[in-house]
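Apart from one protein chain that is not included, each protein chain of the complex appears where it belongs.
Order of writing sets the chain letters: A and B. Residues in each chain are counted from 1.
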Amino acid sequence: MKAYKIYRRDAMITGPLMLVMALLVMLTLRNEANWIYQGMMKNSALLFVSLIFFIISGIALYLPYFSKQDVKGMPRLAVIAIIIQYLIGSYVYGIAHLPYIIYPNVTILSGFTDPTSFRAVFATYIVGFAILVPGFYYFWSIFMKDQRRKFKRRQMSN
Amino acid sequence: MDHIQMARAMFGTNMAVHIIFATIGVGLPMMMLAAELMYQRTKDLQYVVMAKRWTKTLGVLLGVGIPTGTIAGVQLSLLWPGFMEVIGRVMALPFQIEIYAFMVEALFMSIYVYAAEKIKPWARIVSLFFVAFGAMASAVLISNVHAFEGTPAGFRFENGEIVDVDPWAAFFNPSFLVTAGHTALTAYTTGAFVVAAVAAYKMLKNKYGTAEFNFHQKALRLSIVLGLVFSFLTALNGHATTQHLYREQPEKLAAAEGLFETQDHAGLTLFGYTDREAQEVKYGIEFPWLLSFLSGNSFDTVVTGLNDFPEEYWPPLYVHILFNAMVIIGSGLIALALFALVWNKWLKKETYPKWVLWLFVASGPLSVISIECGWIFACTGRQPWTIYRMLTTEDSVTSYENLGFLFTMFIIVYIILCVSVVFTLLYYFKRHSVMDDIYKAEQKDVRLFDSNS
Partner (left out) sequence: MSDALLAITLVWGFIFLYAIMASMDFGAGFWAMTYIKKEETNATKIANSYLSPTWEVTNTFVVGLVIAIYSLFPGAVFPIGVALIVPASLILVLLCIRSAFLVFSHSVDKYEKALTYISGVTGLIIPGLLISVLPITHLGFVEGMRGNEELNLSKLFTSPNEYAFVGFGIMSTLFYHLCSCPITQNKPMK
């Protein structure tokens, strides 16, 4: 349990720092790349939702601090919340970035590949992922079982 | 060095390092599969030990192979954006599929290593088969891009725009099969001879008749048989490749042979160097009529000489030396393996004489040198084009000028990697001797593959 506490202590430092950095990013964007700042602000409601998820993950991590009982905290919820937060953030940035890939030189239309090539490439994505995803799932389950067994062994020998 | 040469040197250095690890990375899984199959046939545990030690070696080599491959993949678009723009539009499929092939390899490799003792023998062989298949498929697919550069298909330029794109026609371009086959076969040959070199060296260092000596002799015998098969197939394929060159990139063939005048009954010159002023190969040994015969299966075949092409289309003339080195080493490998096999099977000799073993020790590095020569020949022989008669190297290169610093940085990294990979292998195998592994294999309930390998 000690390791978990150390992780949590450091998360308490890096989490707020990350939030500060995110605010700095928005602030500097407004000055230097107003076009994308305006685009992101169109979805300011979503940015707010993303902030809420960030706070949820913080609460999930620090639950033990808020109660006197021996509560373990909810690391799983914290991860899910943080990934959702991340997903929303990158969606807002991504949408605002369109149609440019590189501002102002290349847009998605000017850079786009030949339609026949696109169809062929897209087909390989579908086939490739249909083969690989189950394969990796299988491997991951073997591997995780292995890790857990090793961990148990280490715990017992301590 | 001007800008283009710097970019070429930079990318060439990367490929020169990567290709060593990539080639062995394709060849070794084939050897591992062979060892596992031998175990199923003979039930001799030493073959499992062999497969295990080769797996470990492969794991360490991949530590350089994968990162340098990553560099190659990314550096292509950094150094040759003009080229990759065309490739992206027309020839993206092989790169795309190669990623999956590699993932398949990585996936089954992990299953083979992590689950080796937990799965049935047939499942182990199946997973190993997919490791070998994935490795081979990656090599074949990447060589396909190289084939496309020599024999482009599936698109046209119209007023500088790419039109009529047919990605599958580009994929199955005319020299796909011979070129990709050449890469796969030479990789297997190299894999076999690299193993042979290590085994022969260990036999020289151990006393005749000791268990360790016998272990390495088994490895040597296995690699001799496979080495002979694949080096012979390489020769057949090499012949087909030459005929493709004759039809599709005649100036490359002419430069490889140092042929200036178009002629029938053209001779094949071994050794020597091509003299631009004298328009001939100096200090070479000429075999009359042979080139015509090799190019078109008859002595009347007219082989086009360099003088029929504008001089700015000529590849650099030193490719003659590279081509020769590749062919001579290749033929030498066949002869060596054939001799060893006859010595062992028909003359019924128990073991090999010392000088043969020393030749085998040399065969490993030589086959790697041959691979290097082959690649440099194939790529410089295509100059001044990146895509033959479609796109020049000049139009492919980045407009970024200060490559010198980056180049130095990469060279330092390659040196660090090459030194530490050798150190790692020596260190590990010094501490994990063959005898330990055999002992472990004979004890039941001891995991032969530790989960870290």
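Details
Quick note on the criterion: contacts are C-beta pairs under 8 Å (C-beta built on N, C-alpha and C of every residue); 3 or more make two chains touch, one makes a residue touch a chain.
Please read all numbers here as calculations on a predicted model, not as lab measurements.
Only one of the listed residues, A:I59, A:I101 or A:I131, touches the absent chain: A:I101.
Within the whole complex, the absent chain has one touching residue among B:M50, B:A106 or B:V434, and that is B:A106. Although one chain is not drawn, the whole complex shows that of B:I66, B:L290 or B:A441 it is B:I66 that touches it. By the touch criterion stated above, the residues of subunit B touching the omitted chain are 56, 59-60, 62-64, 66-71, 73-75, 77-82, 84-89, 92, 95-96, 99, 102-103, 106, 110, 398-400, 406, 409-410, 413, 416-417, 420-421, 423-425, 427-428, 452-453. Annotation for subunit A: contacts to the undisplayed chain at residues 1-4, 6-8, 10-11, 14-15, 17-18, 21-22, 24-25, 27-29, 31-33, 36, 57, 61, 72-73, 75-76, 78-79, 82-83, 86-87, 90, 93-94, 97-98, 100-106, 108-113, 115, 117-118, 121-122, 125, 136, 143, 147-148, 150-152, 155.
Here is the rule we go by: only the chains that are shown with their structure count from here on.
Residues of subunit B touching subunit A in their complex: 88-90, 92-93, 96-97, 99-100, 103-104, 107, 110-111, 114-115, 162, 165-168, 451. Of all the residues in subunit A, the ones that touch subunit B in their complex are 113-114, 116-117, 120-121, 124-125, 128, 131-132, 135-136, 138-139, 142-143, 146, 150.
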